[in-house]
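Apart from one protein chain that is not included, each protein chain of the complex appears where it belongs.
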Amino acid sequence: METVTKQDNTKKMKRGTSPWAIARKKFVRNKIAMISLTYLVLIAVLSFLAPYITTADITRVNLSSMGLSPSAEHWLGTDKGGRDVFTRLLYGGRVSLTIGISCVLIVTIIGTFIGSVAGYFGGKVDSVLMRFTDFILNFPFLIFVIVLNSILFRHVDGVIVLIIVISVLSWGGIARLVRSKVLAEKENEYVLAAISIGTKPSKVIMKHLLPNILSTIIVQMTISFASMIVAETGLSYLGFGVPQGTPSWGNMLSGAREIDVLQGMPWVWAPPGIILVLTILSINFIGEGVKDALNPKSYR
Amino acid sequence: MIKYILRRLLGMIPMLLLISIVVFSLALAMPGDPFGGEIDPTNTDPEYIERMREEAGLNDPIPEQYVRWITNFVQGDFGKSVKYRYDVKDLILDRLPNTVFLGIMSLIITYIVAFSMGMYAGRKPYTKMDHLIGGFNYFGLAVPSYIAGIVAIYFFSFKLGWIPYTGSVGVGLEPGTLEYWISRFHHVLVPAIILGLMSTASYTQFLRNDIIENSRKDFVRTARAKGTSESKIYNSHILRNSIIPLVTFLGFDLVNLISGAVITEAIFNYPGLGTLLLDSVQSRDYAVVMTIVMFSSLLVLVGNLLADILYGIVDPRIRLE
Amino acid sequence: MKKSWLWLASMLLVLALFLAACGDSDEEEQEQDDTEDTEQQDDTEETEGDSGPAQGGTFTYAIASGPTGPLDVNFYGSSSEAEVNQFVQESLIDYDENLEPIPYIADWESEDNINYTFTFQEGVKWHNGDELTVHDWVLALETLAHPDYTGPRWTNVADIVGAVEYRDGEADSISGINVISDYEIEIEFVEAKVNNLVNLWTYPMNTTVYGDMEVADMEEDALIRNEIIGTGPFTMKNYREGEYYELEKFEDYWQGEPNLDGLVVQVVPNDSVIGALESGQVDFVSIAPRLAEQAGEVEGVSVVTAPGLSYYYVGFRLGYYDHEENVIAGQYDKFQNKLLRQAMWYALDREPWVEEFFGGYGEVINAPVPPAHWIAADPADLNPYEYDPERAMELLDEAGYIDVNDDGWREDPDGNEFTIEFSHYDTGDPAFETRAQAFVQNWQDVGLNATVNMVEVGLYYDTLEESDPTDAPDFELFFGGWSTGVDPDPSGLWTSDALWNYPRFLNEESDQLLADALNVDIVGTDEDEQKANRQQIYTEWQQLINDEAPMLIITALDAVYAKQDRIKGFTIDVNGWNNPSEWYIEAEDQE
Partner (left out) sequence: MATTEELNKQTQSNEETEYLLEVNNLKTYYPIKGGFFKKTVGHVKAVDGISLKIKKGETFGLVGESGCGKSTAGRTILRLNKPTEGQILFDGKDITNVSGSNLRKARQDFQMVFQDPYASLNPMQMVGDIVSEPILNYNKRKNKKELKKEVMELLNRVGLPEDAYYKYAHEFSGGQRQRIGIARSLALNPKLVIADEPVSALDVSVQSQVLNLLKDLQDEFDLTYLFIAHDLSVVKHMSDRIGVMYLGGLVEVADKDSLYDEPLHPYTKALISAIPEPNPQLKKERIVLEGDVPSPSNPPTGCPFHTRCPLAKPECAEIKPTLKEVKPGHQVACILYD
């Protein structure tokens, strides 16, 4: 709809300020949120550009340089396989963030779809979908992870298995939230108006309902982004997550399960720990910022 | 209300049945059985393993196995642990008190800490102390429990020697004595703090915001205008209003405690149901795994129901129909 | 307002005080215990002077994982249970540092390896005051052979004449057991095997306690599960299942009253063990080799090693097993070339590997017998497969594995892509992936396209036991380890009908040698002659395996222990430690 205006003779007309523009302005003014966003972008860029930043091999074990403390050559030292911790930290971030982002996207899409359909149509559709959601919320997570992992272990990459497992079992919360929001939003007359002007149900959901609960969804996305990363690292820490050979923050932290690493080689576990905590912290701050910025009182 | 509770309880039955089918199928789909693993070849013969498989009914048709399992389960017979060579019921009853103790302690700690911090921050918002508490909360929400656990063991156990790193009670203490209970308390304290960390943060934040909001409401202004003392305003007017919604969190807490207990117990080697579950999953001790999963599902359902009921009691506007 | 601020502060204060107090109170308790001990110590010192080891004190033995099943030696399943019952229950016979049986409570005689006569020591007391007689042993043997018996030890009585009939319910007693007197008993075996004695079950069961118990109920009875009784130096006093077992000295112990007052077996996970040694909460622990160095650095703690009975290997999956017929049914093509297997052995740089991943507490070996065992071949008789990538490449060239398409990896002799997937179990221990990766790199360095496949441990062993007769195996190359017992016979791991022959190694010569070594007609019945003959045959067998290389044997592992220096009177060899009744704590260290 915006492209229409640019080509037109009406472009001299003053454009209104969309609710998004208001929110963006408010967000940019939020210092903590902006610092957090900068940090997160930095970490993401570093992680995803890891192959261009460092040349060290992430898997090659080097028996002659095991457990070295930080030095000019190895900024964060080496782990028990003689691998550069800094390099693994970057690659680990790539895996952890990829899992986090993929899970959030999948979870949001599934949850929003189920929640909005249930909320919009109500009745039988609603009760069937909500029973199903309850069921998913009650699913034995850990066992499911192990079973899927072992069924798929030779056919599918372990990281993908983890993404599937976490996503498939985690959309329940968002679905419930979206449903309740849709139920509330549906009462607004603009939804009735949309129906009365002949808008199809799919379009009512997509164009009218979802944009208006998007703020809630976005805030929920940040919250679940943080919890997805925690889930990945937690599972990896317990040994049920990302396969051992792949560096991820959780796998690096699980090094601390070995007492000699915990006590004698803090450079192996402290950096991923600190980075992880800061990442979650910044995601939370961004979430708060988004919540403030999208407060509907500012445009209704 | 009673009708409502009864109906919800009845509604749980199909859900539990569905979960039981899933749990059972997952257990079947789990690769490996309890008779694999590192075997001492000098002391075990293949025939023995086959006999044990037969005895455990692992060679029967699957639907038959399911029906047998669920029938027994409903009657309170949860089967026998292959690893422990022991009744699952007794095994769980053995570990249950530890987990319950951990959970209760964690709740108590959460409530005490959250109340003191939340009330202070709510009464004196935007002061230094409030910001400090706020920072602590953000931190508490951001630190995953296993990182907190690692750090706690590193400092408090190894560096300072303040807390034990394993077990639920000291050696050689007679149950029931004062020392025994002190020792149990001592063992559970840090795991409970770690377990309660996340909810402490969210409780504190909730309480603070609620108190600030309430203190701007009309009934507070009226009370002030009448000359009621500040502490009375906070303690009897505002606090009562702010605590009420907190009560409803209890149901959700139950759910969080279950999942949290697994990882906390694993970090501190605390012999509860969480460590039992992990061990059993690893050793493919199905009877134990299935029983624990079934009960935690039940607990989640009950927790949700409890949350809804408390919500209804606390906020009469929400009618439980 | 003031009030709540105070409340907060006082809460935190109480919390801090509590933490501190708890830290202190333990020390206080310990001090109190110790003063009591010293008082007692003073008494004994007055009477004994400097003549013998000091009396008194409590000793804490740490084990990594808690017992899960019944503790009783006749029923136990995992090694954790044995860690507890070894102090309470004793075998009738013992083994020397060469793992050869020696008389202990019982002595024996046999002319023909079929009939054995055992004579018991008189005056050996059970913890409940009963005297040990041969009837107690008969009860144990009959329990193991009972149809309702749920434990895993049937094989240890199966070779006795009449055991099968008893188990099938056709007889009321085992006919091959013949009680002569309270202290003398005769046992007849079905056939003359050289290992009849070491295979026989030699633990008794107290008849007054267990005699009237139904065998089916035993397993879940507290008297079998936790409150076990035996004839050993310590008795069960108190326990918390899976956490600790508090043992008390048995004053009427037949070898003399133990020096220590008591002994605690406590579960201390690997993560915590160094800390526990530092704080003195643990006196003695079997420690993972990688932690040994750190443990040795703790003040007052030293590392003790003994030759171990386990070894690690990399196995090729050469064939598949038929679970119906219980026999290896066929072979795969991929690794049939002996030169390829040998080349992969030469490519492995094992010395630094053992150094880094096992703290050097291992010995690189080239045959599947731990060197501590008396049948182990002289290393000079075996090809040492010293790290030699050049040689490995030569062999690969010779075998036809050459890089024909210049992708950096060798193709198989037909010119097809040749990849190797090395499977290793994954328990969540990050070191495993690293050590597997190190080997894979060794192979990559000689041009073999190898990768690591980490597999969750439960699935791993299941997959190993499986057979896939049609396709390629799930694991084509795998990591494994075996522990051998006192019985030197490797048949259970190597014959063509053995389930645990994981490489599915099919070799008639090997089968024949292993059978010969047990055949009394070949090795004779005279003890010395028999031993020499068997050693000869086993050496030949080891040479065969060494050359065929169905497994790339990596290393034998030492048993590594960490021990507080204040513990005295302690010796250890391949068969374990000396009698715990001899251990003591120096008088001045008891304070």
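A few remarks follow.
Chains here go by letter, A, B and C, matching the order in which they are written, and residues are numbered from 1 within each.
Keep in mind that, in the parts below, contacts are C-beta pairs under 8 Å (C-beta built on N, C-alpha and C of every residue); 3 or more make two chains touch, one makes a residue touch a chain.
On a predicted model such as this, the values are computed, not experimentally measured, just so you know.
The chain omitted from view is touched by exactly one of B:7, B:68 or B:131, namely B:7.
The chain that is not drawn here is touched, among residues A:28, A:53 or A:192, by A:192.
From the set A:17, A:38 or A:71, the residue in touch with the chain omitted from the display is A:17, counting the whole complex.
In the full complex, chain A contacts the hidden chain through residues 1, 4-5, 8, 10, 13-19, 188-190, 192-200, 203, 207-208, 211-212, 214, 296, 299-300.
By definition in this document, only the chains that are shown with their structure count from here on.
Chain centres here are Cα averages; for chain B and chain C they lie 37 Å apart. Annotation: 25 Å between the Cα-based centres of chain A and chain B.
Shared contact sites, meaning residues of chain C that touch two or more other chains, fall at 271-272, 274-275, 427, 456, 458-459. Within chain A, contacts with two or more other chains are made by residues 146, 150, 238, 262-263. By the touch criterion given at the top, residues 1, 3-5, 7-8, 11, 18-20, 22-23, 25-26, 29, 60, 66, 68-70, 75, 77, 79, 150, 152-156, 219-220, 225, 238, 240-244, 246, 264, 266-269, 271-272, 274-276, 278-279, 326, 427, 456-459, 461-463, 465, 482-485, 487, 492-493, 499-500 of chain C touch chain B in their complex.
Of all residues in chain B, only 30-33, 36-48, 55, 83-87, 94, 112-113, 116-117, 119-120, 123-124, 153, 156-158, 160-163, 165-172, 179, 182, 186, 189, 230-231, 234, 269, 271, 282-284 touch chain C in the complex they form. By the touch rule above, chain A contacts chain B in their complex via residues 131, 134-135, 137-144, 146-147, 150-151, 226, 230, 233-234, 237-238, 253, 256, 262-263, 269, 273, 276-278, 280-281, 284-285.
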